[in-house]
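First comes the structure, then the notes that go with it.
Every protein chain but one is kept in place in this view of the complex.
So, chain A:
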Amino acid sequence: MNRESLNIVVVGHVDHGKSTLIGRLLFDTDSLPQGAIEKVKRISKEKGKDFEYAYLLDAFEEEQKQGITIDTTRLQFKTDKRDYVIIDAPGHKEFLKNMISGAASAEAAILMVDANEGIQEQSKRHGYILSLLGIQKVYVAVNKMDLVDYSEERYSEVRKDFDRFLNTLGVYPIKYIPVSAFYGDNIAEKSEKMPWYNGESILDAIDSLEKEKGLEEKSLRFPIQDIYKFDHRRIIAGRIESGSLKVGDEIVILPSNKTTKVKSIEYWVEKDKKEEVSAGMSVGIIVEDEFFYKRGEIISHKDDIPVVTDTFGGNLFWLGKNDLEKGKKYKLKLSTLEIECEIAKIDKVIDASTLETIENGERVKKNDVAEITIKTKEPIALDEFKNIQSTGRFVLVDDLDVSGGGIITRGSSFEVEKKFKSEDGKVLSIRPRLVTRKDREERLGTASKVIWLTGKAGCGKREIAVNLEKELFDSGKNVYYLDYNQVAESKDDSEGIREVTKVASILQEVGNIVIVTSNYLLREEKEYIKSQVGKENFIEVYVEAPDEVCIERIAPGEKLIDLNERSRDPFISLYIDDPNFDSGEKAKALLGIIL
């Protein structure tokens, strides 16, 4: 009953034998009802042709007439190990969008290449697209070995060529398998015609694939699909994309940054009642606070939130009727979110068959791939694809059509890039890092943040800061208190803030919680800090004390001015009414709010 199911796509150049391979697999695994074979026999006869496996899949009359696959199809077959959904994808360039539709839902791929013809344009393009879709489990079937006399030499040659190309894309095929799909060599069983090949048949090879596990163990990502109010209940509905969620969990909803608690998980029939739900499930929850919730917002746990940004970088394939243009506005769809966006930059356009690149282009043509930077109208919650796939990919809608798709490669490093400007304002490119902030955070077990305490001279913020540092340190966090006076050299206050921010930002990127103090922050200084450390990582604490309290504690020569500009964003306010207050207690109080 509880059998595993795996989706595999078959891709490759026109006529390299995709449909034949699938037809053969279905035939050899007895997955075809008698009627289906009869039908193919009838069609083959009507067309005056020999039995053609491809007719099993190329169901459209036009496909059979022209001997091409126009659209993707999927068929099921089973082995002793598990059930398969095998997806046939078209090889013609003009049907690339159908190929991508088929491949997008696959967990593994068989890339077909004709031993006789060798690598062709779509062999390369399809290889590239597999890498863009993040499909890591790839087999290469070197087909039509019958046409090259089952020659080991020819097989090795094709294999070497293709391997070189795929490796430059970061695609490392698990195996190469020499086959003749038409004659069934090395499809379901090992062929005796290729004694030099000591690997597995296609069927054994796919059976040996391990399914990706552990989506439940990743961070919670629960994009809001809809809000229902059919009866007395107000239900937040959606599918859990990763992680798990249970009744009583504290959750944060981004980008609006509201926090609440899960009150119940709803169900229709009693037997579906659950206390905990996890990745893959379509669920509905009720939460404690009746805020206004929006479709497209992402629910996560407080300590494991997605990136919130209005600018991100990604790899894109373009399928639109019109070219993708720099500066033009499109509709971005990311999980259940839809928002207007603009192509801020076309960093690189790549010719998928030669790997030649054009930097800083103005447009991307149909069927090309590109690295782009997208700016959304408002900040949105997202993830880098390598961390969480479902919230790390997007599509672009041009006019009425889904015209492109891609994966997010840079969730927040745009801000980092801005810091590296040369004197003439030109952005110097920085080397992408192999160790990310998230990696560091994971190792250190600390979610890095910048906690900035402001308040009039004498309000006690520095005393609280050192106590907070101690509290955090004792609780096992990596933390550093950065005193304004320790870093700022400039006499100009705003310049000083910039200096301090820069150091705080680096310390934070290392994975620390950084505590900073200054007497006040102006609105534009706050904006600057957020742009550097990330809005979601900046916690502002205003330590408020009456003048009488401050005067008691003020250092000689300091003035009691209050220039702090109140934030509209949520910030924490700490009130102090006693000059002899217990700063340890105040730090403890703060701790409860921050973590």
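Just so we're on the same page, a contact is a pair of C-beta atoms (placed from the backbone, for glycine too) under 8 Å apart; a residue touches a chain by one contact, two chains touch by 3 or more; residues count from 1.
What we mean here is this: contacts and distances are computed from a predicted model.
Matching "Sulfate adenylyltransferase subunit 2", "ABC transmembrane type-1 domain-containing protein", "NADH-quinone oxidoreductase subunit D" or "Acyl-CoA dehydrogenase" against the UniProt entry of the left-out chain gives the name "Sulfate adenylyltransferase subunit 2". The chain omitted from view is touched by exactly one of A:401, A:439 or A:524, namely A:401.
Interface note: of A:284, A:361 or A:411, the residue touching the hidden chain in the full complex is A:284. Touch with the chain omitted from the figure is made, among A:76, A:167 or A:573, by A:76. When you scan A:172, A:228 or A:291 for touch with the missing chain, the hit is A:228. Looking at chain A, the residues touching the absent chain are 1-3, 5, 33-36, 39, 42-43, 46, 57, 59-62, 70-76, 83, 85, 97-98, 100-101, 104-105, 225-226, 228, 230-231, 233, 235, 237-239, 266-269, 272, 280-282, 284, 295, 319, 331, 333, 390, 393, 395, 397, 399-402, 405.
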